Structure formats: C-alpha cells, structure tokens
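Right, I'll just put the structure down here and ask away after.
Every protein chain of the complex appears in place save one, which is left out.
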Amino acid sequence: MQDVKEFRPTIVAFCCNWCSYAGADLAGSSRLVYPADVKIIRVPCSCRVNPLFILRAFQRGADGVIMAGCHPGDCHYTSGNYFARRRMTLLFSMLDYLGIERERTRVEWISAAEGAKFAKTMNEFVATVTALGENKRLEDLRCKK
Amino acid sequence: MQEMMKNRAYALLENGTVDRVLGWTRGEFAYDMTPAVFRNADEVKNGFVYNDFCAANLSKYLVKECRAGGKILVFLKPCDTYSFNQLLAEHRIKRDMIYVVGIECFGKADVEKIKEMGIEGITGITAKDGIYTVSTIYGDKAIKPADVMAERCLACKSKKHVVYDELIGNEGEVVEDCNRFDMVAKLEAMTPDERYEFWRGELSRCIRCNACRNICPACTCEQCIFDNPNSGVSQKAAVNSFEENMFHIIRAFHVAGRCTDCGECSRVCPQNIPLHLLNRKFIKDVNTFYGDYQAGEDPTAKPPLGKYEKNDIEPGEAGGAKE
Partner (left out) sequence: MQRIGVFICHCGTNIAATVDVKAVAEALSHEPGVVFSTDYQYMCSESGQTLMREAIREHKLTGVVVCSCSPRMHEATFRKAAEKEGLNPYMVEIANIREQVSWIHKDMAEATEKAVILGRAAIAKVHLNKPLKAGESPVTKRALVIGGGIAGIQTALDIAEAGFEVDIVEKQPTIGGKMAQIDKTFPTLDCAACILTPKMVDVAQNEKIKIFSYSEVESVKGFVGNFKVEIRKKARYVDEDKCTGCGLCTEKCPQKKVPNEFNMGFDTRRAVYIPFAQAVPKVATIDANNCTMMKTGKCGLCAKLCTAGAIDYKQQDQIVEREYGAIVAATGFNPLKPDKFNELGYSTCQDVVTSLELERLMNAAGPTAGTLLRPSDKTHPHTIVFVQCVGSRCDVENERGKSYCSKICCMYTAKHAMLIREKYPDTDVYVFYIDVRTPGKNFDEFYRRAVEQYGVHYIKGQVGKVVEENGTLKVQASDLLSGEQLHIDADLVVLATAVEPDKSARSIATMLTASMDTNDFFTEAHAKLRPVESPTAGIFLSGVCQGPKDIPETVSQASAAAAKVIGLLAKDKLTCNPCVANSNEMLCNGCSSCEKVCPYGAITYSDKEFRGPNRTTLIRRVATVNEAVCQGCGACTVACPSGAMDLKGFSNRQIMAEVDAICKM
C-alpha cells in the first residue's frame, strides 16, 4: 500500500511592497491565520510582476499563483497597478484559453490596512487550489518534487 | 502586375530615388518565393518575381536594410503595411530611408492546398479574370482561388494600405465583416479540458525551429530572451510540454498589442501549428476589454498595454471559461 499523503499545494504570492506586503504584515501582527502553503515574494509594485515569473512558478511546481497590489488609484507609483491589471487580465485569459485552470491564478487588490482581507483571500485561494489538486497542465517534469 | 512592378523598380533605381529594391525571387521551387534585395536594374530584370505565391511580408527585412544605409524600395501588400507602421512606431525602421510601393492584393495561394488537390510538378501560377492557372510539368490547371487561398487571406482584415508613397493597382477597403475571430470564439466555447487537449495536440508538435519568431515582424529584438543565457529563461530545443507552452505563451505576450495579425507565424510553421490563434486571442481580448485596436493602423496610437483606463476590467472578471 502506498501512503496516501494529503495534498498540500504550493502557492506563490507576489505582493507589492507598499500595500499588499504591508497588508500581509498587518495580517501577521493581527495573528490572522492562513495556510503555510502561501509563500510571499516582495516586489516593489505589481507592475514588476513579469508573466515569466508566473510561468516560472508553475514550471517549478507551484499549484497556484496570486498577485496582490494596491487598489486601483492607490498605487504608490500612481499607475503601476493599472498596467499590471491589463497585463494580468490578458495573461490569465490566455492561460484559460490554453485550458489551464482559471482558478490557479488570481489578482487581488489589498491595501496596507486590509490585513483581514489578506488572510481571507489567502484562505480562499488555498482552498480553491487544494480542491483543484496538483498542477499538471503547466508543470515541468524535470522540476518534479 | 509583375511587369508594372519591375518597371517602377527600374525607373526609381534609374532616377536615383532608391538604391536598392526589396522584393521576391524564386527559391528552390517555383512556388517557393523568397524575399530578396536587388541592387540594380539587371538584378531586377533577372531575378524579380511577383505572383500569387509571393506571400512573405517584406516589412521585417527593412530593419536590417535600414542599417545598411541608402534608400530602399519595398513592395508591400495591404496587410504588410500594418507591420510596416508598427515597426515605424517602434523606431525599428526609418521612414525617410524607405520608399513604399503599395501593391494591390486579392489574397495569396497556399501551395499546400494546391498539392492537396493532387496537383504536382508546379512550375508557376498566374491569375486572370478571377481564376488561377497553375502551370505544371504535366500541363496547366485552372483553379478557383477561393479553393486554395491561404487561411489568413480568407479571413483578410484589410485590403487598404495604411501607408505608401505610391500605389500599383487599386486601393481596397478595410474588411469590416472579416471572420478572423471565428476559430478563437469556437475554442472559447469549448470546455477547458477540450481546449487543453486541442492545444496540447497542436503545441506538442513544436520542434522549436524558431521559424515563427524569425519571420515575425514584431519579433525584432536585438537578442531574444530565449536565446540569451543571461535572461535565466533561455531554451534551445523545447524539452517537454512546459517549455513548448512557455515559449509560445511568452512570445504571444511579448507581441500582444503589437501583433498586426499578418499571419506569417502560421504560414511558416513547418508543423502547421495554428500559432495565429494565440495572437488572435490577445487581439480579440484587447478589442473586447479595451476597445477596438488594430496594431499598425495608426503609428502614433498608444498601444493597449502602454495605457490604461481607471475602470478597466478586473482580471477575475475577464475569464473566457464557459462551463
């Protein structure tokens, strides 16, 4: 008999330094629990997130990728998240078009004051990705765990 | 048509308007027309060919030609002029070094379709009164153009030149009711599983020959990230399904908002992968989400990824999945 291990997804969260990363800090200092499956990468702005990074994450075994930035209109750099929004809209639509599960990618706007939203979003996203199971459609077999 | 073009080339070389001519010449086979540069009237006389096998979009070759100096005459079909404008907008070519002769186009023949009809030993093609005459070593065959026309020409978006210095033949119109997004819509209507199967079936044939990239008038990077070992994402041959996907997704993303839908990528793909369906997805999405935009139509227009609206659609609302 093989061990049936409970599936735990790997989630990469790109968070902008000014809003969402600070929102994650607030979630932390408010002791709001979300699963350890989420690992945060700090970027200066959501507009720093290159589609390459997202594909790279899937390649290396991520099961879900989420990008979080300042609310539209609140970008520290005034327009970064507006550009990021267009890029991610198109990229995610393309992934969907290729038959890659839409639910594996997500964009959320989380301000520095929204610790609770950060935790809630991560809880939801982990639940969604866990339900989907392992990412098989965009994996690189060489990078298999 | 060919004679008119040659005569203009002679005249413009003669009076010193241009130093070189960018056109087509015969390749290995009679249906294999390849871009070529002609330096003088003699070269034009002996080598210049124009017929309905001359499908190549010459605009990309101008990037290199502009660097060689002098003034270049280029023959552009309506769809090629969009690529030309896009290159101009991106400062990849210099307008004052180029003399554009727009040429009328009714669509180009796809030699594969002709071969599928069992026609062999092709030696040439002529068009007259709306009928193709394909000459072969076994004699001439008359074909209806619609039966053998390239897919991209059947879904032609414009018979109007967006830029030219002079025109040979008549100016056409933008095709308002072209059906180029039909296949994209059909794919969108499938389930994600069906789409995944479709694209796996297509992309798994990719041999990473880079023909799509090398022909693409939007792919003019000094060095492609996939060739640059310092980029951290360089690949030579795709070793598995991920890299097949990765290359094509990123390539489509890099040309998103810049691709004029000239269709060269699919034309040159030796594996017949319908790569244009990736680009058209982005074009369709841009049109749907941000308003109609045709890259290359207006070289001064801001590209869709270089601008934004405060109330743009959210990525979460833009899913195409129909389940």
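By written order: A and B. Residues from 1 in each chain.
The criterion applied here is as follows: a residue touches a chain if its C-beta (ideal position, glycine included) is under 8 Å from a C-beta of that chain, and two chains touch if they have at least 3 such contacts.
Keep in mind the model is a prediction, meaning the values are calculated, not measured.
Per the touch definition above, the residue from B:Ile225, B:Val268 or B:Ile313 contacting the chain not shown is B:Ile225. In the full complex, chain A contacts the hidden chain through residues 10, 12, 17, 21-22, 24-25, 27-29, 31-34, 36, 39-45, 47-53, 56-57, 60-62, 73-74, 76-80, 83, 87, 119, 143, 145.
Panel shows chain B; residues 67, 89-92, 220-225, 228, 230-233, 254-255, 302-303, 305-307, 310 of it touch the chain omitted from the view.
The rule is short, and it goes like this: only the chains that are shown with their structure count from here on.
Separating the centre of chain A from that of chain B, both taken as means of CA atoms, is a distance of 36 Å.
Interface of chain B with chain A (complex): residues 184, 187-188, 192-200, 225, 233, 239-240, 242-243, 245-246, 249-250, 252-253, 256, 278, 281-282, 285-286, 289-290, 304-305, 308-310, 312-316, 318-321. Those residues of chain A lying in contact with chain B across their complex are 51-52, 55-56, 58-59, 72-73, 79, 82-83, 85-102, 105-107, 137-142.
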